[in-house]
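Report on one structure; see the data block that follows.
A single protein chain has been removed from this complex, and every other one stays in its place.
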Amino acid sequence: MKEESATPERKSASAKQPPEDHRLRMVNRTMQLYRNQSHALIETLHAVQESFGYLEEGVLKHVAGTLRVPLSRVYAVATFYHSFTLKPPGEHTCVICMGTACYIGGSGAILGDIKEKVGIGSGETTPDGKVSLLVARCLGSCGLAPAGVFDGEVAGKLSPDNVIDKIGRWR
Amino acid sequence: MTLNIEDLHQIAKIEQDTQQGFQHRINVCVAAGCLSCGSGVVKDALAREVGKRGLDNWCQVKGVGCLGLCTAGPLIALEVGGRFYQGVKVADVADIVEALGASPVDRLLYPDDSAFFQRQLRIVTENCGRIDPERIEEYIAESGYEGLYLALTQMTRQEVLGQVTESGLRGRGGAGFPTGLKWTTVAKTVDSTKFVICNADEGDPGAFMDRSVLESDPHRVIEGMAVAGYATGASQGFIYVRAEYPLAVKRVRMALSQAERMGILGNNIFNTNFSFNIKVRLGAGAFVCGEETALIASIEGRMGRPRPRPPFPAEYGLWEHPTLINNVETFANIPPIIRHGGKWFAGIGTEKSKGTKVFALAGKIVNTGLIEVPMGMPLREIVYEIGGGIPEGKRFKAVQTGGPSGGCIPQQFLDMPVDYDSLMQVGSIMGSGGMIVMDESSCMVDVAKFFMEFCMSESCGKCAPCRVGTRQIYDILCKITAGGATTEDLATLEDLCDLVKHTSLCGLGQSAPNPVLTTLNYFRDEYLAHIHDKKCLAGACKTAKEVS
Amino acid sequence: MAKIGLATTWLDGCSGCHMSFLDLDEGLIALADKVEIVYGPLVDYKTFPEHADVTLVEGAVSSEADKKNILNIRARSGVLVSFGDCAVTANVPGMRNRYPVEAVLQRGYVENAEPPLAGSGEAAFQVVPQLCPHARPVHEFVHVDVFLPGCPPPPEAIFYLLQELLAGRIPDMRGRTRFGA
Partner (left out) sequence: MSHHPKGKLRTDLNPSRLLTFKIDDRDVSAREDESILEVARQNGIAIPTLCHLDGLSERGACRLCIVEVRGVAKLLPSCVTFPRQDMEVITNSERVVNYRKKILELLFTERNHVCSVCVSNGHCELQNLSVELGVTHVRYNYLYPEHAVDASHSRFSVDHNRCVLCLRCVRVCDEIEGAHTWDIMGRGITSKVITDLNQPWGTAETCTGCGKCVQVCPTGALSEKGKSVAEMIKRRQFLPYLQMMRGRQEESWQK
């Protein structure tokens, strides 16, 4: 097997010829697992999101071709579901839960503070590409409201101050 | 490999003997709630401490599913003595191990007489917090898969259907449709291909029962599904679980592979001619996928847009085949129903709502967490005794049940028994079991706005009334909370709620106005105060005064 | 029989509805016996009278001045008619609603100015009526008794409307005109 070089130019070029990209292996495996049947689309998009961090256009075309799903349908599914994003995320991701318990517990104020002090709203990334903010519907951690996820780690009983503090440590 | 009952009993025996071999057993809650407070490190530290002292054969440390009292996490339970330690930190570990067999560590002790643990009746969550969810043997030791064995080897399909029908079990996902009837409908269809789907797309903001069950006792759900497969004639199952619940996904996948390895799933289960497989499908963040037809569309790889019913999935479901869809809690009720009989189950609860219900208690309440109580328990008992009342001496205002499809129940109904029909009578629904308590500092208009924002952005956009109507309702609620609305706006609000409720295509739209309608009904004065006096009675909408 | 007092007025509109009114042709003569025009661009009264039995309002509510006017007109009118699409739906004036007011003014008075405007256009903005963020239909501000959509409403529809009002009935305009007619 060919050795992958990791220069950025190489990466963007390889996205045009998808089978060359090592990140695509997991995607291809997922599709093969479902024998390239069209109903594997959502599972495949999960795989794309996981290995690329977002749904890259070239990869979407590759997926559409392999699963024989119309391009517009792939895009439709990708934008219907909130878990998928078409933009590359920042280096760090902060998810704030806006479920009922968290809302009652004050997660609205936390979002307000992030907007004010970090300057990003839901779905946005800081200009330096360091931090992305996402809003979750409900993390299911209502007992710990308000809750959030910082780079994959769930944290509970948040306050505007400790959230700003956590984000601050990333920058 | 195929098992018979002796094998099951053997596994159970070995497991029980192992457990009995320990003088002490420390159960550390490793469900998502406690994990996020650091229970994982506490568990590791405990195991290290026990090992360091050479007590490996004397004391067992294991991770278990949800103990229920999420607010006090990380929570650990001492199985001998039945004590709970709350808010445990790594620094406490030495003291805990030291205290084993002696008097407990007082500063960590959760009060013994607490109603939180006393008043509950655990059926669905009987194993939660007691067994290691990552080991099938522990489930088997608690009579796990015995129900499936009974059903497959000693009961006809009709008998299984009969037991489920007799139990009076109703769907725990929201509408409370009789489970036996649903199963029977699917069983009656003649198609050779049928499906069983477990709806674990728990999307209600404020509900985490299903997550807890999957994280704490995944095999119970698998067993329930397999029984359903047998009774309805399906051989393929799907668990549709939210991608936002990574731990639940992991434990379900682990449980599935364990069950497959033991031959509890697969071909010729327990040497019968029944075969059943289960696959996991991940949701991708769409609340509307909790609706049956949308969920099916999503499993088929499409956008989760509901289609008009009839035909119902029971006749015309996944890939056009008859499909049974129940939620996690419903399936989790099945194994004990098969083991103890439908009559036993029907003896619990009220006349029309049988069994127990798991609730996720959250919001302005002392004991946030997961509880299971018999149907018909008065709301007051849940809020004030199990829930411990309202913190900071504040006044109770309302309980929100049923999530965005439910309603807000005011103080005057506190003595109402909690069951499907009573909740319906006051304009709310059981829903999946989220229970959010609100105190005097919560503005009910703001709460209605919160839910409408949810419905608006979760609307799939297929039918016009829901797509545009929820947005229009939301706009008016914004206007009200900002202090800019008139009495005419209030009339338009009610008119729109009526329209969306009666003309939307699916349940999401039809129930989207409920939070507005119940708050209008019970807290109209708060709406009027925003409109006439430009004032928020709860002091939550701060801009009300400035805007005119 | 005393003549009824008819007022006509325009807010943010193109006067096309008034042109359609003039297109009543001989109908105008028939009306002249029964109607006294008490205010409007077609006659020479400077202020809105204390009372008009019927008022036809053309145009959307676009500026602060429009807002003030329409409240005044409503208070002094018996039957208020939303006259034409701009009044009923905001129509063409409403097409600016997708853009911020500043951008609209910039586009209209600076970028498209002929000959090109010197400076930032601030001076021009001063003399333009102060625009609201959105041009909106009349009935979002005051109660409207009859809606007469159309761009413009056909003369026959206007005639029918006035005939009915003269007969003391609130007309049902369904089928006689439509949005964009």
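The letters A, B and C name the chains in turn, as written, and every chain counts its residues from 1.
Please note the rule applied: contacts are C-beta pairs under 8 Å (C-beta built on N, C-alpha and C of every residue); 3 or more make two chains touch, one makes a residue touch a chain.
Just so we're clear, the structure is a prediction, and the values are computed from it rather than from any experiment.
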| item | value |
| --- | --- |
| Among shown chains, those touching the left-out chain | A, B, C |
| Selected from A:Phe80, A:Tyr103 or A:Phe150 as touching the chain missing from the view | A:Phe80 |
| Among A:Leu45, A:Leu60, A:Cys94 or A:Val154, the residue in touch with the chain that has been omitted | A:Leu60 |
| For chain A, the residues touching the chain missing from this view | 57, 60-61, 69-76, 79-80 |
| Chain not shown, touching residues in chain C | 82, 85, 88-92, 94-95, 97-98, 134, 136-137, 139-140, 144, 147-149, 151, 172-175, 178-180 |
| Contacts of chain B with the absent chain, listed as residue ranges | 286, 288, 297, 302-303, 307-308, 311, 315-316, 320, 456-465, 467-472, 475, 492, 495-496, 499, 502-505 |
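FYI, only the chains that are shown with their structure count from here on.
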| item | value |
| --- | --- |
| Per-residue overlap in chain A, given as positions that touch at least 2 other chains | none |
| Residue numbers of chain B (touch at least two other chains) | none |
| Footprint of chain A on chain B - complex, ascending | 32-33, 35-37, 69-71, 73, 202-208, 211-212, 243-245, 281-287, 298-304, 360, 362-364, 368-370, 400, 403, 434, 436, 438, 442, 447, 450-451, 454, 458, 460 |
| Residues on chain A engaged by chain B in the complex (per definition of touch) | 38-43, 45-46, 69, 73, 76-77, 80-84, 98-105, 136-145, 147, 153-156 |
